[in-house]
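Let me give you the structure first, and then I'll get to my questions.
Taken from a larger complex, these chains appear in their original positions, while the remainder are omitted.
Going in written order, the chains are labelled A and B, and every chain counts its residues from 1.
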Amino acid sequence: MLTRAELQTFVDTLPFNSLIGVRVTGVYRDGVRLECQLREELKNALGTMHGGVYASLADAAVGMSLVTHFEFKRKVTTVEMKLNYFLPITEGKLIARGKLLRVGGSLAVGSVEMFNSQRQLAGAALITYKLL
Amino acid sequence: MLTRAELQTFVDTLPFNSLIGVRVTGVYRDGVRLECQLREELKNALGTMHGGVYASLADAAVGMSLVTHFEFKRKVTTVEMKLNYFLPITEGKLIARGKLLRVGGSLAVGSVEMFNSQRQLAGAALITYKLL
């Protein structure tokens, strides 16, 4: 299994994940935990975390779960994602716990639970990846 | 109906849309057309446009369709989104044509077709908004 530091080092090489500021805060047998700090640049018209940041972090949570699962040996690409929004992030962090539900021969599916800094459920996602 | 320039002026006040570089290129009775130029900061692990940028642009395409529909008179927030990825963006632009399918009393739904610079279909989305 990858260490948290190894996965963070990899994430830091990824331009868009770096732009939004993705931090790896946990690596588990079944997935990873990522987070992203709200800052001015990530806000929407309502002054809260933009939905696109949720989507980017959820996508990364499943992508990094697969990177961890395959220990960098397979490339993957997103087939589709579905995300429900429950709570706005008005301050602090958006936290995403990705978990692999199914890893097949050509496709993999992960779920993501998203939380605010108070550990309230802020969103949920189901994401399908293709194994290249 | 809003003009393209009026909508661009509004988009320019939105921090995250400005960060990724959202341009308004069309305003129609049923929706809007947005685009985003690929640049280094928006790339994923494969060197192509990050899926989170597609999601952000798709979300904005329906959100701005609603802003146009209501001429700034109602605030809206994303309930959920679903996005399929067809083609990577390796250079040039990602283009999103958002179209309102249904505007009810409390909810609205839009579809988005996404294209690369060669006008090939690069993705498709269905997005639900809540009218606040």
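Miscellaneous remarks
Everything below uses one rule, namely that a contact is a pair of C-beta atoms (placed from the backbone, for glycine too) under 8 Å apart; a residue touches a chain by one contact, two chains touch by 3 or more.
Keep in mind that this is a model prediction, so the values were computed, not measured.
Of 4 total copies in the complete assembly of this structure file, 2 are presented in place.
By definition in this document, only the chains that are shown with their structure count from here on.
Residues of chain A that touch chain B in their complex: 13-20, 40-46, 50-53, 55-57, 59-60, 63, 75, 77-85, 88.
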